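So that we are looking at the same thing, I have put the structure below in structure tokens.
Let's turn to chain A:
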Amino acid sequence: MADAAAQQVFAPWNAPEAKPIIQFRNVTKRFGDFTAIDDLTLDIHEKEFFSLLGPSGCGKTTMMRMLAGFETPTEGTILLDGQDIAPVPPNKRAVNMMFQSYALFPHLSVWDNIAFGLRREGLDKDRIGNRVEEMLRLVQLGKFAQRKPHQISGGQRQRVALARSLAKAPKLLLLDEPLGALDKKLRQETQFELMDIQETTGTTFVIVTHDQEEAMTVSSRVAVMDHGKIVQVDTPDRIYEEPNSVYVADFLGDVNIIRGKASRKDMGADTDHVHIHFAEGQSPLWAATKRDLAEGTEVALAIRPEKVTITRDRPTDRNNAIRGKVHDIAYLGNISTYHVELPGGQIIKAQTANTRRVARRSFTWEDEVWLSFTDTAGAVLVD
Partner candidate 1 sequence: MRRFGLISVPYLWLLALFLVPFLIVLKISLSDIELAIPPYTPTLDLSRGWEGFTDWASQLDLENFWFLAEDSLYWKAYLSSLKIAIVSTIMTLIVGYPIAYGMTRAPDEWRPTLMMLVILPFWTSFLIRVYAWKAILSQEGLLNQLLMGIGVIGEPLTILNTNTAVYIGIVYTYLPFMVLPIYAALERLDESLLEAAEDLGCSRFTAFWLVTFPMSKQGIIAGSFLVFIPAMGEFVIPALLGGSKTLMIGKVLWEEFFSNRDWPVASAVAVILLLLLIIPIVLFQRNEEKQREAER
Partner candidate 2 sequence: MRRLSWFNAVSLTLGFAFLYIPMLILIVYSFNGGKLVTVWAGFSTKWYGELFRNEAFLDAALNTLKVALLSSTFATVLGTMAAYTIVRGGRFFGRTLFSGMIYAPLVMPEVITGLSLLLLFIAIGLDRSIITIVLAHTTFSMCYVSVVVSSRLVTFDRSLEEAALDLGSTPFEAFRLVTLPIIAPAVISGWLLAFTLSLDDLVIASFTAGPSSTTLPIKIFSAVRLGVSPEINALSTILISIVAVGVITTSLMSKRAIMRRQKEEQEAI
């Protein structure tokens, strides 16, 4: 709850007077015949923790490399603080990058790695020393200052890379799959560390990732990308709850997609709901949507498995109930996912939290069950 409140406070993208730190204006990048970024326009605000999320090859790394200065846009402009950065070479940009491979200089100690950028600025020895110590404290690596990169663990290397890229206090920090090389447990811990550091330093973070959980955890906003285009930009909760396309719904987490034809002819004056006819012999589903849909439009209802309730008897308190047979059960410890086969052969997934011991599980294979969900549980999507 507190999180939600905090996020509502920090929402410069909704404030019309806020000036974005980064502006992509109709940016296109082509490599030969291949279009990596396709006419993309995007604003990123100061102090944001912004995620670029997408499968490999969607163009997210190219966007980051254009910000760092390793690639130049084929068309369009990128503004940093209102200034076109195209003519600025990477070594003159107030932007630093944390590389996916960390790119720690193997021949230099942790201390010298962090000091590398400061030395290039020609700062005097004391100031460099103070700043490096400060950075080492920030990432809690004081003890390892004199070690070489190969003498520390993967998690520590990740923190050195972070400290090195933050040492010059950049306006903008780019992080290319920053946690990709860490194992799952360490990754989860580091996500929170990363958020703390972002908050402490007040730096704008742009992170590239293909891990939706990571993007959801750390970001103020997420941009979901596909084939060089941004499909949706929004806060993590809205992206999850209100995806604007099947692609986004499918990319983030588990989802049931029920395709059918929209109809309002039996709705009367109610324009907040729509009927979805999804199979012969099944009564239509009720879904809440304000969209203006022509009669018979092909739509998809995206509904998360955790919003589908599985019961032995038909529930009476909701409009949507479908009968089916348990086809498979995936037991994951904290939750179980039931794959329920409808008479037409379609599989719908329903998730239940395992608050009771398995031995007392209520359903098993081949059981006849009812799946139900409320009108507002799913999102109505038109592709």
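The definition used in the following text is that a contact is a pair of C-beta atoms (placed from the backbone, for glycine too) under 8 Å apart; a residue touches a chain by one contact, two chains touch by 3 or more; residues count from 1.
A word on the picks: all candidates are chains of the complex that A comes from, given by their letters.
The model shown is predicted, which means the values in this text are computed figures rather than measured ones.
In summary, of the candidates 1 or 2 that share the complex with chain A, the touching one is 2. Only residues 68-70, 89-93, 95-97, 99-101, 103, 105-107, 116-117, 120-121, 147-148, 150-154, 156, 164-165, 168 of chain A touch candidate 2 when the two sit together in their complex.
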